[in-house]
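Note that one protein chain is taken out, while the other chains of the complex remain in position.
Right after this comes chain A.
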């Protein structure tokens, strides 16, 4: 097992490497691949190690999820002529059951995603999701953000522009993470990586309804 300390310099490293990554962005070279923070820790460690490393926050606060905020189906929901606009609750439903990469817990249980931090603007086709990392130095923030990004890419209509942000003041490298998550190319590049995609898919595996029912 690799002790957590070995990751201590990780964050600074991300900062510098991030700037480097701009330089190489156009070239899409191998160096970019290494310097992309998503890929950085994935390519250097196998997924198993990620899990052990993640014991950074070994004992997170678990919030009790309440069944009460699951939408109650009304007769209108079954009337084909009534239009149901996409709202923040629906987006929240998409995200609440995603697993955290480090714990066998959902983003809802960890309070990473919260209903009130999601806004949907149907007229301007805009969705904003803000999430709260469990701890300010959480090295998984980018990965969690990526999971949210991929889930929404797959689940929301293409007309929406989706912004995913770390909630202000909840993460020490907030800006870097935000830029990372809202850069189309970097997200695309990240998903080219088989390892990373596997991790993302694992986190999303619990997002569907079947998993919730269990």
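The rule is simple: a residue touches a chain if its C-beta (ideal position, glycine included) is under 8 Å from a C-beta of that chain, and two chains touch if they have at least 3 such contacts; residues count from 1.
In the analysis below, contacts and distances are computed from a predicted model.
A.B. asks: Under which of the names "Cyclin-Q", "Exosome complex component rrp41", "MMS19 nucleotide excision repair protein" or "argininosuccinate lyase" is the non-displayed chain listed in UniProt?
C.D. replies: Missing chain, per its UniProt entry: "MMS19 nucleotide excision repair protein".
A.B. asks: Which residue from A:90, A:163 or A:183 sits in contact with the chain not drawn here?
C.D. replies: In the complete complex, the chain left out is touched by residue A:90.
A.B. asks: Would you write out the residues of chain A that touch the absent chain, in ascending order?
C.D. replies: Residues in contact with the chain left out: 59, 64, 66-68, 73, 77-78, 80, 82-84, 86, 90, 93-94, 154-159, 197-198, 201, 204, 207-210.
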